[in-house]
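The complex appears here minus one protein chain, its other protein chains still in place.
On to subunit A.
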Amino acid sequence: MTEDAMLLQIHDLNVRYHHSPVVKGIDLRIEDKQTVVIVGESGSGKSTLLRSIIGLLGENGEIVSGDIIFEKRSLPGLPEEEYRKLRGSGLSMIFQNPEAFLDPRMRIQEQFHEAVRVHRPMGRKQALQQAAALLAEMQFIDPASILKAYPFELSGGMCQRIAIAMAIVNQPKLILADEPTSALDVTVQAEMIELMIRMQKKHDLSILLVTHNMLVVEKMADMVGVMYQGRLVEWGTKQEVLRHARHPYTQGLLRAVPRLETISRDAMHPGPADDRKAVREGDSMREEVQADRTPGRKHFSSTHWIREE
């Protein structure tokens, strides 16, 4: 795959929050129509990575160095108005708690109309027709009544389906999904995963999804990245990472998912030592980065945090 074919490229990205480094030297590439899933524990910098891509780090966050290139445009240097136009049309974001990310005092139809209107001139009637068609795709039986509802009248699963519809209404190329299933109950999670896969195929989307749900990885990922303490410690295809994990943190992470038989039969056996604990004992570990850790198709794992002996 040539550089030109890449939809999103992240080069040596370093992000700080309140002057503390949160994302450290991340390199990442996403191809057209590809799904990249980033896994890692809470606080590993996954959500910050997504927010730095969409340019919503807030007052306390800042990109210290590195570059994010989306469709050959460098995002950190983009004027605010151009960045705004890109949000929702070039790249969209789905959040963990969908109800909280919708205006609580505005009907869904007004929010849909606004989401369309801010990117292209479109009458209310036409925008709502488009919204109703999308909601029908999202398996809503009565889209008209859903459009008239307020977010608090809908369940978490319904709000998430609406959020997905709203995210793709302006035909973006890339969807950033921040743990889109973790606020939903288990039965709804599986439905949501199926729905996202269907939407991706139908609308030719690329997805960058962060999660700690291994079922999402198994079902959706083309490429998997593992983040640990702000760094991308392992990268590879789903098969490579789930079945032949190299980094002790990834191995520990997989062992922590006891019921997912499809991931790795080996990972099901209790290990002789607690790798996660070993990984945390960072004081006596050396920091060494592989010479070429740029993630493409090739499976790589960082030697960060591996004991010297």
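Keep in mind that, in the parts below, a contact is a pair of C-beta atoms (placed from the backbone, for glycine too) under 8 Å apart; a residue touches a chain by one contact, two chains touch by 3 or more; residues count from 1.
Note that in this section contacts and distances are computed from a predicted model.
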Between "Alternate-type signal peptide domain-containing protein", "M1 family metallopeptidase", "Nickel import system permease protein NikB" or "Peptidase E", choose the name on the UniProt record of the chain that's been left out. "Nickel import system permease protein NikB"
Among listed residues A:79, A:104 or A:121, the absent chain is touched only by A:104
Identify the residue among A:33, A:87 or A:203 that touches the chain left out of the display. A:87
Of the listed residues A:119, A:161, A:219 or A:247, which contacts the missing chain in the full complex? A:119
For subunit A, residues touching the missing partner are 54, 56, 84-89, 92-93, 95, 97, 100-107, 114-115, 118-119, 150, 152-153, 166-167, 170
